[in-house]
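One protein chain is absent from this view; the other protein chains keep their places.
Take a look at subunit A:
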Amino acid sequence: MPQRGPSAAPAPGPADRARAASVRGIAEELARMRGPLLPILHAVVAAHGYVHDDDIPVIAEVLNLSRADVLGVVSFYHDFRRTPPAAHRVALCRAEACQARGADATYAAATDRWAGSTEIELGEVFCLGNCALGPAGTLDGALHARLTPERLDTLTAEWDR
């Protein structure tokens, strides 16, 4: 996953300032919780799609943590993505129960189809709790079952247009 280098950023423009203010607002609102960092990061991803490098010092300041602490948490968890999401997101389960129902073939087909795409992002997950109806996966966040390569094609037919 391509990541922006730290502070190669030019001087903040109005959009950056608006984002910083929004992130600060989120952090300040949730700071009173016990253990607020994960809820704050979830809220930032929900509002802005990802955690930008510039969000980290803002959150660190509000919580009185070091930037390294916040960065350490952001980088530990899969959910706190650091780049903007693509237009469409596919996440396929590759865990045992789905493997038993052919998840590898679906994943291979998806890789063939979308490798290198900037519009469609393919990821892997390990169990979505739909293990009796696999291969399971999510398409733009919505859970699907029995995802054979053909079914995946049908469900995403409109995306490639």
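One rule holds in what follows: contacts are C-beta pairs under 8 Å (C-beta built on N, C-alpha and C of every residue); 3 or more make two chains touch, one makes a residue touch a chain; residues count from 1.
Following the convention adopted for this analysis, contacts and distances are computed from a predicted model.
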Name check vs UniProt for the chain missing from the figure, options "LutB/LldF family L-lactate oxidation iron-sulfur protein", "Serine/threonine protein kinase", "Formate dehydrogenase beta subunit" or "Quinol oxidase subunit 2", returns "Formate dehydrogenase beta subunit"
Contacting the left-out chain: of A:58, A:92, A:128 or A:152, that is A:128
Cross-chain touch to the chain not pictured, restricted to A:26, A:90, A:110 or A:136, is A:136
Subunit A positions in touch with the non-displayed chain are 34-39, 41-42, 72-73, 76-80, 95-101, 125-134, 136, 141, 143-146
